[in-house]
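Note that one protein chain of the assembly has been removed; the remaining protein chains are unaltered in position.
And then chain A:
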Amino acid sequence: MRNVIIIGSGPAGYTAAIYAARANLNPVLLASSVEAGGELMNTTEVENYPGFPEGIQGPELMTKMQEQAERFGTEVILDDVTEVSLGGEVKTVKTGYSGDFEAASVIVATGSAYRKLGLADEERLSGRGISWCATCDGFFFKQKTIAVVGGGDSAMEEATFLTRFASKVYVIHRKDTLRASKIMQDRAFANDKIEFIWNSEVVGISGENAVDGVTLKSTVDGTESHLELGGLFIAIGNDPRTHLFHGQLELTLDGTIAVDGRSSRTNLPGVFAAGDVIDPTYRQAVTAAASGTVAALDAEHYLASLEQEANHNPEIASAVAATV
């Protein structure tokens, strides 16, 4: 049995791993088979992570975090968690094809997943003109008229990035003001290729084999209009990735995993959560990293208390000896 299993490989997961590994807890980190590195793998320049005054590419930052975690003895496994059992003293985590893992503690850092519009043709046209990742797919929209849906930082970043390829980028937003930070807004406003469509939501997507347009509905007077497009990028936010833990971990009204105050403690002893999966508000690389630190320290404290308990109670000493 292990000391700690970390589920997730974004800034929260890797930072938890760095701290846990430096505390000699020999963590195993289950990184996912195809989404290892998390959301930053789909970004370009990261300009607000301290320590990189010239900025750093998202994928490069994640590679460095992984290297740092591995340097101190983290075992990184590129596989997906399929099932967890967290209630008992021994936590079990099952993976796609790397077998089952057991540990005395688990840190959940599964982040969040792209939110969908929830329209009938969305699934059918995904990858056929609908995309959630400008850096992955922008290349295929050279000289096309496209649109980004959303009003946050990621929508502004995507729109600005896409002007490298597209001839015109509409930004479709439900309100008449943006949620994005000032610097991201200013960049988008200053870009000649970007045009804002305010107070509108996408209520339909058309196209036989590829997207050819969207139906917009005014959030002010309900009138509908059609907009011809060669591509649609959706950046309307994320939902915490909690499906593996339903029925075991308590959630908040926001859908994030509930933790005790400023700690990472969930409703189950020995189970900690960190990063975007507990954060409906800030969701930055650096806040996720900080949250990963909290989880590692909480897990370390928990394991130490188990050991102490064992010292006072010889009956469970043998069970814990296998852990430490």
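As a working rule, contacts are C-beta pairs under 8 Å (C-beta built on N, C-alpha and C of every residue); 3 or more make two chains touch, one makes a residue touch a chain; residues count from 1.
To be clear about the criterion, contacts and distances are computed from a predicted model.
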Hidden subunit of the complex - UniProt protein name among "Thioredoxin", "ABC transporter permease subunit", "Dihydroorotase" or "EfeO-type cupredoxin-like domain-containing protein": "Thioredoxin"
Contact residue for the chain not shown (choose from A:135, A:242 or A:291): A:135
Contact partner of the left-out chain, one of A:55, A:96 or A:255: A:96
Candidates A:80, A:157 or A:201 - the one touching the absent chain: A:80
On chain A, residues whose C-beta touches the chain left out of the figure: 33-37, 41-42, 59, 78-80, 96-97, 126-129, 131, 133, 135-137, 139-141, 209-210, 231
